[in-house]
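With one protein chain withheld, the remaining protein chains of the complex are depicted in position.
Letters are used for the chains, namely A, B, C, D and E, taken in the order the chains are written, and counting of residues starts over at 1 for each.
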């Protein structure tokens, strides 16, 4: 199995979620994160004190999937989360050795 | 070593933490996340505008452990975080190649 | 490629970010987390009700890098995030099988 | 504002003009003994002015600020705060003069006041408003009216939330104050044609609320919908702020309605009682309507109902008895609920925070119901239909509502179009999506 | 409420009933000249009513809202706001009549007032309260008393936080107002048996605070503890809100205590000074007690102490001199700290936000200490033990405390049991765990 982690622009979440559901992905976990990268941030000024805000709000989506589904999921995320603007984000794929559903104790494929 | 990531219901944190300490796990990292899955969410209504809240508050617990401890830890989390209700969450196990303790530079086993 | 995950003390973020940029790391993702470990927390008291706060605010930094850069990055983080006090945090290294840049669809090395 | 107040008005202005001499003289001579001001009435009017100011900052600012998305909360507060500042200055410069002084030409005076009070130059320290034994310093009356002039345009912000340029907003507030509010205030309270016609508007149901609500409707139609309206989640980010705001609006409204007696007297007392009763009734009416229809009584519904009740009782307070207040409140809660929840959906305009649905609809409803429930037993200046059999008053109230609606709608439309041509009304899509706080003001909430 | 106020009361009601004619007449005749109201007293009472309303919304709402967990903050605000709305209407319908009008049957009048004031029908615009030269419109007095009637039941919410159904809550507020508060207010302020006995309760130490506190104690015992009490972390989610709330309670309390003079006079001034001194003293006393015992001076402790001082000085303000106020304040800070921190642990009830520990205990303490420190040099109506050697007053105060405690405890218990049978008092475990905001009101704080 694979753990697919995507960093996306916040307002893209719903589109991505729907396309994944369409693929039959039954669940995902989302985290509010701050991203640093090529996309440049803002400057805040308070009574003359300037603060560069180099970290921008992003969402991190984590989806555990069977290996065979990985490409389809990556494809779906890429197409939906893309705006073409700098800062669209990244997708990371890491190996997933085991999955357990806490409620039932089911493991791996059955747990997804 | 393994990195064990569990998504649980928020109010289960303390129980889980205690059972892990009992196992001799010396540390963990917790993140507030939002989860989407079989458990259905709520609907909020503001002056007639309905918003389906399909993401529910969950906690993500990350624990790095020696491989031989993985099963015990998984077992402990499963038993403590379980309510039997949909939405109890998942456990993901991923390989962990290296660990460093920043304070001392110790690595791997010693770093945990 | 490797996904390097570091748990550090919040006020160390800027130093770490600068040292990574200096290494040519172009991006990173930061998450606010709560950490439990050797470093002991506080007690809050409200009208006699005591609550032990065993989870302390930390930052989780995730950096995807080419394998050959891993050691330099780990070295940089360790040196910058270190205070010598308990609670400085940990670094975890996990294998990264694939990376995609959403904006361009570039993969792996080019996506970083 | 009550007829009793209108009666005083002529005198007030007289005193004001008379005061011209007074305030010029001193440079050359010593002050004449000041008129014998009524300290109790003065105390209440000073308090009332402070209460009405509190309605806008922080009251309205928080009521609106809590309803927008977090990325726009500071920009929303900036609108109320900025409006307060710029309107204060324009009111001093010429607004008060246009609204509350008599135009030398009696015909012109039907529509607009004079300009002699520019910069309040003629207003000496001893200038008086009202007739003994109920005189108060004109400075206090001018300040009290200033706070009305501040909140009225500020209310419009509810319809343009999340998408208007701050520069355009300040232009809009300024032009609208001088070209729409000040003349209409003159019509009804300053001796203009509705005043002559005998329209009953105790504290501003048409002048303030219908007026602001109408402008809000026009504004959201001209601006267009927020990006993502209907698809994205636009849930209020923090209703705690809105509850604080609504509560301060409720508390401050006693300065608004009871203060409109321009005295600490029986009219003020009855206006206060009517205000409290109608507000509570409307809060309950909206709450139960929603409880029945949407299955849950929302906090936003309760506070929206309260504001609807405050709006609807505004023209009636001081003319109606407790029973009339109860009925007006109950009606307002239900009618405004329908307006905000159904009518908006039906027509599909994006009156983001329901400035039209609550203030426009509630203000019109209140103005009409004032004609129905005004009772000469409560205020000899107001003979209504049901209590006094004076059906004619209904027609006058309709004129009041119609006149304000039409003039305001046309005026607002023209003003917005002009501003759009010159500075542009709406922020860019990027700015709107990313948020106004960081882009317009360079700040964000880190809390 | 001060004896002077009580004296006026008969007259007030008289005028009220007399006003019946007045308010019926006008339909047929012209208004008689209104009584010569004191504009200064009227101004202060209008201001006081607004201040006391501000105590509940947003004051109390925020004080409590900040202390609960984030998942319940909107539900907690809804309790204060909803109570304000429903009590306002019931007070107009019949509450004021029960509490402040005379019952035709003198014996019955010892316990409960009349019903002739239903819907305030007899209250004409010129109905007066008090005796010249200190008359104010009865509408103002009715409104002022209404704000007391609002906050008293609302205070009880501190004991039932996080676990009561909103429907049950509204039923509770309504029944408790009419069956417990209104009669007790009549006993002490409306000419009832404690009034006759000469109990001293300037602004409501027993009628308001002991009464609400006792009901709170009974309520938390009937409801049982919150799920997870003692094991889960129930730390206040945002004390910033509680500090705002406590501050507005403090500020508004001048309307409560100084307003209870029902005039802008020397009694009001001394009551204000005593209130300020006792509140500060109690805040410091609690703060230092906690600093010594728990090693840190908490913000929650400081504001809790301030509220304890406000509560304890309530019955005494207007009767005691600054020195007496200082002593009462210091005592209240320490005693309420012990009640909230130790007594609660000892007996193990879950008075979630310490409504009993602060209002019940503080109110009883204040009532007793009023008997000790009341000084005829400050108010000729109050002869106390230490200053005037009138030990007898102590016994009257004990009756006052005992009578209120017993009647309130029994009445509250019965009301709760009845509601529990009909609609059920407590939410389901799932709802309680997941939070009231989303489940009862369909809203959450996203900020």
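By definition in this document, a contact is a pair of C-beta atoms (placed from the backbone, for glycine too) under 8 Å apart; a residue touches a chain by one contact, two chains touch by 3 or more.
Since the structure is predicted, the reported quantities are computational estimates derived from the model, not experimental observations.
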Contact list for the unshown chain, restricted to visible chains: A, C, D, E
Sole residue of E:296, E:345 or E:417 that reaches the chain not shown, by the stated touch rule: E:296
Contacting the left-out chain in the complete assembly, out of E:117, E:254 or E:349: E:254
Sites on chain C contacted by the missing partner chain, in the whole complex: 11, 14, 42-46, 53
Those residues of chain E which, in the complete complex, touch the missing chain: 38-41, 43-44, 47, 51, 70, 134, 235-241, 243-244, 246-248, 250-251, 254-255, 258, 263-270, 272-273, 276-277, 279-281, 283-284, 287, 294-300, 302-303, 306, 321-323, 326, 375-380, 387-388, 447
For chain D, the residues touching the chain missing from this view: 23, 25-27, 30-31, 34, 37-44, 46-47, 49-50, 53-54, 57-58, 61-62, 65, 73-75, 77-78, 81-82, 84-89, 92, 119-121, 123-126, 136-140, 142-143, 146, 166, 241, 244, 440-443, 445-447
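Quick note on the criterion: only the chains that are shown with their structure count from here on.
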Set of chains whose contacts include both chain D and chain B: A, E
For chain D, the least number of touch steps when starting out from chain C: 2
Furthest chain, CA centroid comparison against chain A: E
Separation of chain A from chain D, taking each centre as the mean of its C-alpha atoms, in whole Å: 47
Geometric centre distance via CA averages, chain B-chain A, whole Å: 18
Residues of chain A touching at least two other chains: 31, 94-95
Two or more partner chains touched - positions in chain D: 235-236, 294, 296, 298, 300
Chains that touch, pairwise: A-B, A-C, A-D, B-C, B-D, B-E, C-E, D-E
